[in-house]
Every structure is written in C-alpha cells, then in structure tokens.
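The block underneath contains the structure these notes are about, expressed in structure tokens.
The complex is shown incomplete by one protein chain, all other protein chains being positioned as in the whole.
Right, chain A next:
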Amino acid sequence: MTVLATPDKTGSGFPLGFDTILDPSPLQYLDEHGALSGVLRDDAPELAPERLLATWRAMVVGRRFDVQATTMVRQGRLAVYPSSYGQEACEIGAILALRATDWFFPTYRDCVSMVTRGIDPVEALTLLRGDWHCGYDPQRWRTAPQCTPLATQAPHAAGLALAAKLAGDDTVALAFCGDGGTSEGDFHEALNFAAVYQAPVIFFVQNNQYAISVPLAKQTHAAALAHKAVGYGMAGVRVDGNDVIAVQRVVAEAAERARAGEGPTLIEAVTYRMQAHTNADDATRYRDEAEVEYWKPRDPLARLETYLKASGLLTDAVAAEANQAAEALADDMRARLGEEPEVDHRDLFRYVYAQPTPQLLEQAAGLQAEIDAAEADTEGEAGR
C-alpha cells in the first residue's frame, strides 16, 4: 500500500517530506483500458479468477439495482434516490474486502454497497421510499442505518471500533463518506479519535468530485483528501476509485492493519458522480457535459469487463447468468416496490423509548382514538 504519511520515511528536507512522499497520483492496478499493470503480485487474492468473476457479477447486479431505483423514482415509487452509478468499484470493492463480522457505516448514496452486503433491496430502499427510516436490522447485517447528516456517522465507526478493540474482538469498522463530508467537523474529530485510540477503523472517502453542486476545488485547497491523514498521524492512501481491484486491495490491507492493531486508515477513492445529486437536482446548472464525457470511458464495470474478456475468464455462460440475476433483481424490485407499502401509525410511538414516557402513551392513545373515530365514521357512512 502507498502509505502517504510516514514521518520516518522523510529526509526530504521538509518537515514531513510533503512533496516527495505525498504523491497525489492515485494507486491503480487496472487502468481505464482494462489493462492490468504489473505492480500487483500475481498471488493477490483479488486476482483469483473466481474472485474476479464474483466481483464483476456483484457490479453487474449492483448497477442494475441502481438503474432500477432511479427508474422507480420517475415512476413515483421512491421519494428520492441518490444514484451511485459509476461508483460501483467503491461501493462493491470496499464491501467485498470486508468480513461479514465487520461493521460498515453507509451514507444515503450507498444503497448498492448495502445490497452487496446481502440486505434485501426493498429493505435497503425503505428510507427512500419513506415507509420508515431504516428498513433493515443493523445488528443482523452489521450495517449502521444510512446516515444523512454528513460525516456524523464517522465518529460512530471510531467508537464501535474502539469498543471492539476493548472487547478483544477482531472486528473492523468501515465508514463511507463523500468529498463534501470531509469538510465537516465530525469527520476530523472521528479521524483524530480513531488515531489517538488506534481504533480498527477505515474511513473510506468516495471523492466523486461534487457535493451536490459544489466541486472539490471549492471544498478543499489540499492536493489530495488523503493528505488529511498526515495531520492525524495515520496511514492515508489515494486510490483510483474506478479500479475495483485496487479498491479491494487497499481496503483489505487497511483491514489487515486494523486487525493487527496498527490503527486506522484514511482511503480517498477518486471517482465521479455520473448522475445528478438526486432526481431533484439539475447537474447541467453547474457542470459541463464534456466533463461527464471524460469520465464515461473510465467506467469501473466496463474496464473490468474488458480485462475479463481479454483474459478469457468471462464466458458467455457466466455473463448470461449474471445478467439473468440482475434482471431477476430488477423484476423483484418492480414487483415489490410497486406495491403501496403498509404503514402502521402505532410505529410513530412504538420505538422512541425503551421506557416510554406517560406523555407519549397519552399521545399514542389520542391518535388511536382519532383513527378509531374516523373509521367508525367511514363505516357508518358505508352502512347508510
């Protein structure tokens, strides 16, 4: 791994060897043409044929999920959907490099990673459909509820990782965050706490170049977001976020370091948000189409596919199975998200407290009486 911040490797004449060690060019193994650089050792687990095919399959399914979710917003079945189209190498690579016992902390843009974890697509989209806030059981999936206030989940990941360390478990926590989130105070406090406690946590920044409309240049003056690791005394690495092999390798090594008691890692994955922020956003107001065109050939799925085809691993049969699985998922989403979800008004009060206040019980009874009265009225009218 390119450990950017290693004070003992300086010797440049500058305090931290800033211009010599902090090379901001991202680590890349699989280039945009689908060619594998010779840097990665042949025995890297990410290069095992079955692993490569499983990764590709997850990306095909993940992308189909994303496209289907976007469609369902247009059909009015979801309130909103922040697409991660084009960020599949991050969404999927990071998750595949973790163990099932590891925790991860997604944001609202990370549905694809949740589905990759195994969470039911309908449960993953509960928040965005609006029938509840978190639709899945976080304990079962070791997945925190999707976080909306930017970077506020990062200190949770640090805390959970510290707890795991104190408990003597080898659990690792991974927190996703965007480039915009790195400006939030909680991001910095989380990095600092994690470094001070040497907590087994990975902060994975998907630098997709935009925070809604604000480009990275207005978010930071730093040459790389990964450089922020230096100030906290932790390892930082900048990786090509559209190279799923490099992403997996970097996360796997960060997790190994964390498990070995070597503390947290900051990963900056350089990628691009191909779609607007959400369906409610108009990206033409703040970026040129030429910029989007630049990124299209750098697509993470296409480059892996090119590599797999060139190396003869991706047969028609394998491709057919994956596409079938993706279509089955889309069909399932259409069917189950097409139905109006059932909601229960009693849920408004049910989960607020373990020990509900008398005031809340009174309000719950009041709402129930209102609803009962309305139903009685309706029945009365029907009976007339």
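The rule we apply is simple: a residue touches a chain if its C-beta (ideal position, glycine included) is under 8 Å from a C-beta of that chain, and two chains touch if they have at least 3 such contacts; residues count from 1.
FYI, contacts and distances are computed from a predicted model.
A chain of the complex is left out here; the name its UniProt entry carries, from "Flagellar assembly factor FliW", "Alpha-ketoacid dehydrogenase subunit beta", "Inner membrane ABC transporter permease protein YdcV" or "Stage III sporulation protein AD", is "Alpha-ketoacid dehydrogenase subunit beta". In the complete complex, the hidden chain is touched by one of A:72, A:190, A:250 or A:326, namely A:190. For chain A, the residues touching the absent chain in the complete assembly are 103, 132-134, 137-139, 144-145, 149, 152, 154-164, 166-167, 171, 173, 185-186, 189-190, 192-193, 196, 347, 350-355, 357-359.
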